[in-house]
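Shown here: the complex without one of its protein chains, the others still in place.
In this document, chain identifiers A, B and C correspond to the written order of the chains, with residue numbering beginning at 1 in each.
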Amino acid sequence: MFGLNQKDTRLFLIVAAMTLLAPFILNPFPEGTAMAQMFNAGYPDLMQRFVIFGILVIGFNILFGLTGYLSFGHAAFLGVGSYAAVWMFKLVGMNVVPAILLSMVVAGLFALLIGYVSLRRSGIYFSILTLAFAQMSYNLAYSVLGNPASNFNLTNGETGLQLLLDDPRVLGESVTADGSIPVTNFFGIAMRDSFNLEIGGWLFTFNAGYYLAGIIMLISFYISIRIFRSPFGMMLRAVKSNQQRMNYTGLSSRPYTLAAFVISGIYAGLAGGLLSSMDPLAGAERMHWTASGEIVIMAILGGVGTLIGPILGAGFNEYFKNILSKINDEVLHQWLSFMPDGLENAFVGVLHFFVGKGWHLSLGLLFMMVIIFLPGGLVEGGQRLARLFRRRRPSDDDSQKSAQSTPAE
Amino acid sequence: MDAILLQILNGLDKGSAYALIALGLTLIFGTLGVVNFAHGALFMIGAFCAVTLQRILTLSTITIDETQKDFLGNPLKVKTPYVESWFGPETGAAIIDWSVPLAILFAIPVMLLIGYVMERGLIKHFYKRPHADQILVTFGLAIVLQEIIKAFYGANPIPTGAPAAFRGSFDFGSMFGFDPNTIIYPYWRMVYFAFAAVIIGGVFAFLRYTTFGMVVRAGMADRETVELLGINIDRRFTIMFGVAAAVAGLAGVMYAPINSPNYHMGMDFLVLSFVVVVVGGMGSLPGAVLAGFLLGILEAFASMNEIKAIFPGIDQIIIYLVAIIIILTRPRGLMGRPGVMEE
Amino acid sequence: MSKSNFTRRGLLKTSGIAGAGLALPTIFTASSAAAFTNEPTGSTVTLGFNVPQSGPYADEGADELRAYKLAVEHLNGGGDGGMMNTFSSKVLQGNGVLGKKVEFVTGDTQTKSDAARASAKSMIEKDGAVMITGGSSSGVAIAVQGLCQEAGVIFMAGLTHSNDTTGKDKKANGFRHFFNGYMSAAALAPVLESMYGNDRKAYHLTADYTWGWTQEESIAAATEAMGWETVEKVRTPLAATDFSSYIGPVMNSGADVLVLNHYGGNMVNSLTNAVQFGLRDKQVNGKNFEIVVPLYSRLMAKGAGENVKGILGSTNWHWSLTDEGSKTFVKSFGEKYGFPPSQAAHTCYVQTLLYADAVERAGSFNPCAVAEALEGYEFDGLGNGPTLYRAEDHQCFKDVLVVRGKENPTSEFDLLEVVEVTPRAQVEYAPDHPMFAGGSLGSCNPGA
Partner (left out) sequence: MGILEVKNVNKRFGGLQALGDVNLSVAENTVHAIIGPNGAGKSTLLNCLIGKLIPDTGSVLFDGESVLGRKPFEICQMGISRVFQTPEIFGELSVLENMMIPIFAKRDGAFRMQALSSTAGERDVLEQAEHMLESLNMADKRHMHSAAMSRGDKRRLEIGMCLSQNPRLLLLDEPTAGMARADTNNTIDLLKQIKDERDITIAIIEHDMHVVFSLAERITVLAQGSPLVEDTPEKIKGHPKVREAYLGETA
């Protein structure tokens, strides 16, 4: 189906189903319960983040997973894409389509420039070149290019580029009738529009922005499967495997790596454009090296070079980041209220260090656990689980082995 | 002219810190082949060794002073450090005053131990894993370490002063015949530079003139051959990891009076020191030191008003710009060997 | 199909709908049920405290959070009532707000505008917060203020000192109690003149971002007006940790005052470095060299240690103030937590009370009603003397403190001493002052 083989089609349909049903899947607990307060993730902002960062990491995986080139400055493209989209909202109008297209174009051109220079080197030298470009972009965006007092305020510095009432918006209105800044929309459907479905104690939110981003994520995922299974994808894996042989086989590896770099830059720009479409403010922090590091973390967490890994990695990272940081002592007491007082306080005292202001600690430990025990990332975890179940039935290990050289899902 | 001399001094000082961290990173990379993103955290822990010793030395007995009131209007609790009650107020105060230099003695065993535990407990399992995995697991460790420090010491910087004898600054200007006060330089920063020079010299001498060092250097160049000779290179490499941790830690201890230590100071240095290592050339110790000082001095010059007037914002990007130019013109940095970390 | 702009979940918490658990699915519309975003319909109301919990300002954020928890306790009738006893308005009864028990959710801004907005969105969309407050930097405050405007909830700014927050980036749904760069300058200038004379040459080191720029502009304008000369304005990278290469040239420039337009870690390091270079021991132009830190906070003073001694700056509030409001606040905060509150804690506590009071007076949580109740509101007894929430820009006008690092502190909190309480009249400015021009409040947005 769709030009995919049976296995890929199944994978794609599973991802599609999960994306479309996410409002149900992410809200497993009935509204108003203590579990729901913290663990439910089915609210628009977080759901949007899941799919948008999914797009970002899917793109990154095309570069890193296939060619092995570790870009440590990928967040720069995300940032450039975000700025481009907000500029579109400021100058042209609030429809997200032109904004997203412009972010892809701008990020692609930026990637072409940086990639052309950086790909002259490989290994860690390449990584440091990309890091240096991204840090330069970040530093300039934070200060020199963002001085509101100067005539050349491209990024609005620390606050981030935001919409104002006096922006021109030539194809739309600067101010709505009730005196507000107009909202981002897809041909009239506002990105922040939601409708709520209530079943028993459960509340499910269907958000327009999420579904737009989700569908774009599915398209991106589909394209990434096609790339993985294409001759181009095979050439990229050849780059990772043996550049010497590749060159002596009559293939020029540079255009291949550059193409992969630009494609993943466009993916990042798309993600940036979507972020801005969901929330039209672009901050320079998106380009900081820690943001680039986070992309690498998400890719490796999920499973490098696998199809589904990026989506899992992005989801895992965003989920824990958002959930852990919002738990505070009061919430802990509420959860543990079934315990005797002394025990409750002792537990809260210990857990206190891992949640709220300590969420970095938990996340750091989680990363380490995954990297140490699951070298292949979450995908490997899934495979191990699957194998555990399969062991009970007659094994079909041979077919397993023969499939190994093609990327696992 | 005086402005230039001043910035050279500033650059040497910045360079000292870069060079010390880059040296340790390169030692670890050269011996174990591991890219250690937790190295900045080791620097930070070193600085907190100084903070900890200062805290230990100022552990106090509490007496109530009825004549004074605290902020709630209750009688004021006055703290007297134990060392002052044991050694007398003057000697005690002097010991507290010298807590940073004393912390060197405290930091060496602590850092060697941390280095040893880190290598045996975690890094060892990552020798054969891809560099990206090494980066990620050590990055995770760095986050964990700094969050632990934050949980104990808070996020705010903690002032950790130099001994009174080293406060204030020296007037090079009048010494070299310029106007007075044109080139002033703090005593402690000079101490830091001298200290860095001693440590760097010490590490090089250790590698060059001791048998242990020679074996390690041979192992860095060709691990298999050294192993074939029946030498247990692993154990020596473990020790080198401890040494590298100690170098980072000492750099941190001595840095504490320059800028009040905070839990994220390691991350602030990490990226820059990686740039330094790569500009120096992966695996080259002299390269790391050279690049450290070079980038330190360039950074100092870029912050001069005269230069910023021509290139606004140049001080924000100078290090990265120079790194890009060097890596593009010299494929393996200043002194790197071919084939190291190029795949 | 029903529509809502921002989902609201607080509604369901206690509304008894859960009882109809097995009934047929009902699709309901939030907007038809509610007049504004997250209208509280149950017996509780949720506030969102969005403070830096990680990153360099985490300690300041922790202090803000303490103040918020104290304020919630007092609003719900717990503790000693704190400044509710001294507040000139007496509508708060200690029975929650409009009879609803106050609950809160917390989030981490990370001192990044992106992360702060994400965190605020999660509180609005998921937890049903009807008001967002907090923050420890102007970038974050402006970004979150913009979000609250779009979402239709009230934003009560925490620590934000940039002129822009109530200047060109002001919003109808946003309110600031904290003072700003202009007020710092207006309060400091006369003190600087009386202490250091009017023939001085100033050298500015400025953090190279929005807040730094507005602060530099304000201070330079105020000091130049009294006769000082600005020798040089040097921008320093926000990421800088070592300022030696910026401080070295100061002595070469002929300046005799160094103004550090830095905050947080930048300020701690630049001041430490400046003292290290021995600038304060020097004589230039026959005068003692002086250093000024226009915006002080106790946590920064603590970080810089002994280096702050004798250094002048301004602050919004200090625990050593002796008015009844301040004394009551220090007492209830100090007894609960064991140390005196910071200015960040004070402004956050006051903002929470002011919001609750405005809701009571308006008789509604509707942001537009609350905004109307706050606009032009005169009050007293919250620590800064008689205060006005100006309608034109939602900025509070009140006395400003000029403080100096204390020479002989008696405890680790006793780091600053108040030199002068600059009266409100002296720091007031016209709403259309050039430093605040551009931008407009727009109209209040109730969301939904």
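Quick note on the criterion: a contact is a pair of C-beta atoms (placed from the backbone, for glycine too) under 8 Å apart; a residue touches a chain by one contact, two chains touch by 3 or more.
Every value quoted in this text rests on a predicted model; they were computed, and no experiment measured them.
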Among the chains presented, those that the missing one touches: A
Selected residue (touches chain absent from view) among A:Leu131, A:Met235, A:Met287 or A:Ile308: A:Met235
Residue touching the undisplayed chain, where the options are A:Met18, A:Val92, A:Leu164 or A:Leu251: A:Leu251
Residues in chain A touching the chain absent from view: 3, 5, 223, 226-227, 229-235, 237-238, 240-242, 244-252, 255-256, 259, 263, 402-406
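One rule holds for everything that comes next: only the chains that are shown with their structure count from here on.
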CA centroid of chain A to CA centroid of chain B, Å: 34
Inter-chain centre distance, chain A versus chain C - centres from mean C-alpha coordinates, in Å: 33
Residues of chain A whose C-beta touches two or more other chains: 139, 143-144, 360
Residues within chain C bordering two or more other chains: 54, 58, 62, 208, 235, 237, 239
Contacting residues of chain B [partner chain A, same complex]: 35, 122, 125, 129, 131-133, 135-137, 139-144, 147-148, 151, 267, 271, 274-275, 278, 282, 312-313, 316-317, 320-321, 323-324, 327-328, 331-333, 341-343
Residues on chain B engaged by chain C in the complex (per definition of touch): 2-3, 6-7, 9-11, 13-14, 17, 68, 70-72, 76, 150, 154-159, 161, 167-169, 181-186, 188-189, 257-260, 262, 264-265, 268-269, 299-300, 303-305, 308, 313, 315-316
Residues of chain C touching chain B in the complex: 54-60, 62, 208, 232, 234-237, 239, 241-242, 244-246, 248-249, 251-252, 265, 268-269, 272-273, 276-278, 281-282, 284, 299, 302-307, 319-320, 330-331, 334-335, 339-340, 410-411, 413-414
